[in-house]
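Below is one structure, written out as structure tokens; the observations come after it.
All protein chains but one are shown in place.
Coming up: chain A.
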Amino acid sequence: MEFVIAIVIGILVTIGTYLLLSRQLLRIVLGSSLISHSVNLLIITSGGLKTGNAPLLGEGKVGFTDALPQALILTAIVINFAVTAFVLVLSYRSFKVNGTDDMEKLRGNEYE
């Protein structure tokens, strides 16, 4: 199972990188979001995708699933969510003010 997930993560990162390298702002935002999702997948896989029991004491069970990666990605998802929301607003503002969403035109090399 870990092997399949690893391939999925690889594909997600590839698509994310491709989108990040494009010129349109919205595509870049989507790309960064995809990469963040693949990171979340990686974290949950890093703890091992065991079919253990829920990590609750007192139920008389043994062999628990590692709960820490789940707690980690919960935090990572929330942060990623907030950052993506912020970036979308920022991109929209930039589009309104600068009149373009083409990163090639937003280079800003007036010093050269």
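In this section, a residue touches a chain if its C-beta (ideal position, glycine included) is under 8 Å from a C-beta of that chain, and two chains touch if they have at least 3 such contacts; residues count from 1.
The working rule: contacts and distances are computed from a predicted model.
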Record-based protein name (UniProt) of the chain missing from this complex, from "Na+/H+ antiporter subunit D", "Probable peptidoglycan glycosyltransferase FtsW", "Electron transfer flavoprotein subunit beta" or "Nitrite reductase small subunit NirD": "Na+/H+ antiporter subunit D"
On chain A, residues whose C-beta touches the chain left out of the figure: 20, 25, 28, 32, 35-36, 39-40, 42-43, 45-48, 68-69, 72, 75-76, 79, 82-83, 86-87, 90-91, 93-94, 97-98, 103, 106, 108, 111
